[in-house]
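The structure follows.
Shown here: the complex without one of its protein chains, the others still in place.
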Amino acid sequence: MYAQLVDTGAKRVQSLEELSPEDRAFQERIDAGVKIEAKDPMPESYRRTLVRQISQHAHSEIVGMLPEGNWITRAPTLKRKAILLAKVQDEGGHGLYLYSAAETLGVSRDQMIADLHAGKAKYSSIFNYPTLSWADVGCIGWLVDGAAIINQIPLCRCSYGPYARAMVRVCKEESFHQRQGYDIMLALARGTAEQKAMAQEAFNRWWWPALAMQGPPDKDSVHSAQSMAWKIKLFSNDELRQKWLDQTVPQAHYLGLTVPDPDLAWNDETGHWEHGPIDWDEFYRVIKGDGPCNRDRLRARVKAWEDGAWVREAAVAHAEKRAARERVKAA
Amino acid sequence: MKEWPLWEVFIRSQHGLAHKHVGSLHAPDAEMAIRNARDVYTRRNEGVSIWVVKAADITASSPGDKEALFEPANSKVYRHPTFYPMPDEVKGI
Partner (left out) sequence: MGRQDALFEYLLRLGDSALVLAQRLGEWTGKAPIIEEDLATANTALDLIGQARMWLAYAGEVEGKGRDEDRLAFLRDASDFRNVLLVEQPNGNFADTIARQFYFDAWNVRALDALRGSTDARVADIAGKSLKEARYHFERSADWVVRLGDGTDESRAKMQAAIDDLWTYTGELFAADEVDRILAESGVGFDPGSLHAPWMDAVKQVLDEATLVAPAAGYMQRGGKQGVHTENLGYLLAEMQFLQRAYPGGQW
């Protein structure tokens, strides 16, 4: 998902009896559905994992502005331009809500950004794929934001209050994102032969990365089990992926698109769609930095940050001057 | 370089309601914090009034003091109307 493969630092999930009295009291509060707030006592590993997860999520939103931002200047109508700009702006807002939530855990935004720029912090693999045509913008909204919503709605109930509240805000805004994406695809599907081909070509490229983006099967993952015990992850990756698949396949069919998976099949017994094997080597390769756009995305972020340094510095200098003047006036 | 200070943002969503905490943001001073809050937290008409407070200026009660601060109120059940049973025949009270 937007936060993939989050390391919890756990070797295995300990039972209540094995936990120290403090950690046990903490786990019991979580089990009772009590929300943890910023100043509440919490195990250091819980805090560190949350910082990793939330900051990764925030970075994904910010880096995620780039592939779609690409097309703001080339949107085909003024209405689409306005919608896309508003959508990408929302992603920036979401990044900001999430950085805010992470900052309650005692890490500064500048530090998180420095970690991203140094390659120490991850962001979602999905944003390392290029947007090559207008239909890619449709695919991101429909498929990627669609997957994001499935992941994020449960997080509105996660155990950490500031994160849960940020997710509520994000989810409220996100459904417009998915719809605008599908709306772009609808227009293409109803369009000329060239437009239909554009839609199918983009769909072919986005299908597998979108299917993979919830992350590899994690039923045996210690980190996932620990995150689930802490209620900062509420469903397994496969559960989320299944939900996405079941909702997306009929949507694709409605558009007249062919799903690029020869093994895709409806299972009458389970009442679910089944997909062919996902190339997890590719997923890990992209996560580790060898996706088509990893270097470009990171360079773009670093450049924006470095180019803006003098502006941020000037704003602080000015605020200080102004405050000093006020003090003189008051004296 | 110095990071822009953190500000907590409170929004009054409608006339007649109290300001409610919505999140935080960074700004060099209060004036810009208000502007940024407008752009970050009221993109969908969510507000009619904004407060910003420097996060560093907020004093919060400590969770460790929770018992001392809040539990004494538990024993004062006589502050609640349900403490006083009223005869069914008595109306309007």
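A few remarks follow.
Labels A and B are assigned to the chains in the order they are written; within every chain, residues are numbered from 1.
By definition in this document, contacts are C-beta pairs under 8 Å (C-beta built on N, C-alpha and C of every residue); 3 or more make two chains touch, one makes a residue touch a chain.
Values in this document were obtained by computation on a predicted structure and should not be read as measured data.
Although one chain is not drawn, the whole complex shows that of A:Ala3, A:Leu50, A:Leu66 or A:Val144 it is A:Leu66 that touches it. When you scan A:Val13, A:Leu132, A:Cys156 or A:Ala187 for touch with the missing chain, the hit is A:Ala187. Considering A:Gln89, A:Asn204 or A:Gln247, the position touching the chain not shown turns out to be A:Gln89 (whole complex). Hidden from this view is one chain, which touches chain A at 62, 65-66, 69, 72-82, 85-86, 88-89, 92-93, 95-96, 99, 134, 184, 187-188, 190-192, 194-195, 300, 303-304, 307-315, 317-318, 321. If you put the missing chain back, the residues of chain B touching it would be 4, 25-28, 31-32, 35-36, 39-40, 43.
Following the convention adopted for this analysis, only the chains that are shown with their structure count from here on.
Rounded to whole angstrom units, the spacing between the C-alpha centres of chain A and chain B is 29. By the touch criterion given at the top, residues 1-4, 6, 22-26, 28-29, 32, 40, 43-44, 60, 62-64 of chain B touch chain A in their complex. Those residues of chain A that touch chain B in the shared complex are 37, 39-41, 86, 89-90, 93, 96-97, 100-101, 103, 108-110, 165-166, 169, 173, 309, 312-313, 315-316, 318-319, 322-323.
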